[in-house]
Structure formats: structure tokens, C-alpha cells
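In this view, the complex is presented without one of its protein chains, the others remaining in place.
Up next, chain A:
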Amino acid sequence: MVLSPARPPQEATAGDSVDAVITVSGLVKRYGTVEAVRGIDLSVARGEIFGFLGPNGAGKSTTISVLCTLLKPTAGTASVAGLDVNRDPDGIRARIGLVFQDPSLDVQLSARENLLFHAMAYGVPRSQRKQRIAQALTTVDLTDRADALVSTFSGGMKRRLEIARGILHHPEVLFLDEPTQGLDPQTRAKVWEHLREIRASTGLTVFMTTHYMEEAEWCDRIAIIDHGTIVALGTPDELKAQVGGDIVVLSTADNASAVEEIAGRLGVQALVDGESLRIEVADGSAFVPQLIMALSMPVRNVTVRRPSLDDVFLKLTGRAIREEEGEGRTAMMRAFAMRRGGR
């Protein structure tokens, strides 16, 4: 199974691309006194999978709601599929698919009935409804449960059904708000598999939010958002390149003094991240021997690795995006790695 469809042409990633499907400029959204989005600019090219990455409360859902015309922008402009969110909300709604952060299925209807409602509401011609519904169900592997009530579905099945529903009317852009939140690692990997399959076969533009770092790695480009502003934007590799070289993670008997010794003797700044210290260096393997020599306290363990988006986020904001995620995350990385053919 091919899981890495061709990336869109690189020039399309330029912010002012002619073929931009989504353009946002100076977007601000206030809820009363809460400023959820504080002036963001971005542009998404046709066929791109664009990731919006940030911690809870960063303003991701708010941005999606504005782009999907469910909320009005307080200031700034945004256009989707060439239409302005203020001037032609109906036109936009007809051209986009949306998977909300929270479930939005009618659980008292069957999967097929949910899709039928959607097909009718989006004006899919009667002659095509049956076939499109069958196809959408096949895409997300739900054909055998098509006539079961959605109330009997697991979280993962519901999510997949919502994705099927989102693409049923052949939208130009599919918005996904945390499509894999709360799913187990296997199911998350499966959802991603479906998404990439759909993109590969239809050239659909995907705008998705997530707070799972490793999911962002699967996007063509990502914007990191924190407190309502975009702090970084680029391909995952570009962002990781912002973190110089390698990451050395160590833990010692006395982390506090270790930070001082590292700064004093080696001239680099170590960041405290929970029980461990994290250092950015150009060449990790050459740095480790110096490090061991320089420290007066016992070193418990040392690891050298390539920078991840976590490191990017930590570098830009001074804190980790999500501390609570532990095992689930590594398990998922493993699931991804397996599907990627080992890495």
C-alpha cells in the first residue's frame, strides 16, 4: 500500500500562490473579551494537506469555524475556494467538507441514513446518491455496518463515518478539527491512511488541526499556533531545521546543577523538560563525550536524536505542547513506522 502520495508542487507552498484555496490575512476573532485568534496570516495551496498544530485553547477550532463560516471574523479577511467568508458564506459552505472536533452524527440513524441526509442536504443528484454513499462507505471500511444505527458504533467508526460524510459531496476543501482526538493509536493510524488515500485519489485539499505532534509530521506543511498567533509555518523538515542539528536528552543525579555546569563549561543552554534535560547541538555524537567529562554528578542516561516537532514547539514557546501524552504517543509512532515500512 502506497502511503506517501506525491507532494504538491513546491512552488505551491509559497504564501502568495495563485492557486491558493484558503487565504487568511490578519484574522482576529474575539469572544467578548477573550481574543481567541490574534491576527493570523496563512495560505493553503490546492491539493495540500495543511496542518494546524497547537495546544488546547490555542485558537484552532475558532479559526476553522471562521473559515467554515460558522463564526464571523472580528477583523481581517479570509477566503475559501475563492470566496470571501463575509460575502458568500453559503457559497463556501457548499464547497467545503467539515469534520467537527466534537461528534456531529445522528446516532439514532444508521450510517447510510446519515450519509443520505448529507447527500440530500448538499444537493448530490438523486441518480448519484446510492453510488457515492456506497463508495464513501467502502473508503472508510464501513460497508458491512452501513445499516446499523450509529449509536452502536465505536469512537473510531464514528470518526471514519464523519470523514466519509465530509467527502461525500466532493468538496474542494476538507476541514478536519482534531480528527483523531481520543482514538487509540491503531485507529488513528487507520484514519490517516484513509485521509491520505482520499487525497491521493481526489487531489482534495485538507486543512486539519491537531495537537498530536507526530500527526503534524504527516502534513505537507504545518502552522504552529499558540495563544492565537502563528509562531512558525513551513514543511515539517523546514521547521525541524530551525532546531540546530541534534537533540541530546540526558538525566543526571542533580539536574539543576547540571544546567549550570553545562552552561558554564560547555557554553550551551540546557532546557529542563520534566525529569530530563534537553540540549540542542550541531553534532550530537561528538558532544556526548564532552558532556560526560564536563559534569561532576553521575549521569543516569543520555540519548541523541533528530529534532522532532516537539522540540520545535519547545524552542519557540519555551514549553512542551502536551505533557500528558505518554505511551499512546510512542505506540502510535510505532504504528506509523510499521505502515511506513519501518524507520
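Here, contacts are C-beta pairs under 8 Å (C-beta built on N, C-alpha and C of every residue); 3 or more make two chains touch, one makes a residue touch a chain; residues count from 1.
We adopt the following convention: contacts and distances are computed from a predicted model.
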Practice task
Assign the chain not included in the display its UniProt protein name, restricting the answer to "GTPase, G3E family", "Phenylacetate-CoA oxygenase subunit PaaA", "Transport permease protein" or "Quinol oxidase subunit 1".
Solution key: "Transport permease protein"
Completion exercise
Given A:56, A:154, A:186 or A:201, the residue that touches the chain left out of view is A:201
Completion exercise
Full-complex touch with the removed chain, picking from A:25, A:77 or A:135, is A:135
Exercise for the section: Write down which of A:76, A:171 or A:236 is the residue touching the left-out chain. Expected result: A:171
Handout entry: Among A:78, A:98 or A:239, the residue in touch with the chain that has been omitted
Key = A:98
Completion exercise
Where chain A meets the left-out chain, the residues are 31, 68-72, 81, 89-91, 93-95, 98, 100, 102-109, 113, 117-118, 120-124, 130-131, 134-135, 137-139, 143, 165, 169-172, 197-198, 200-204
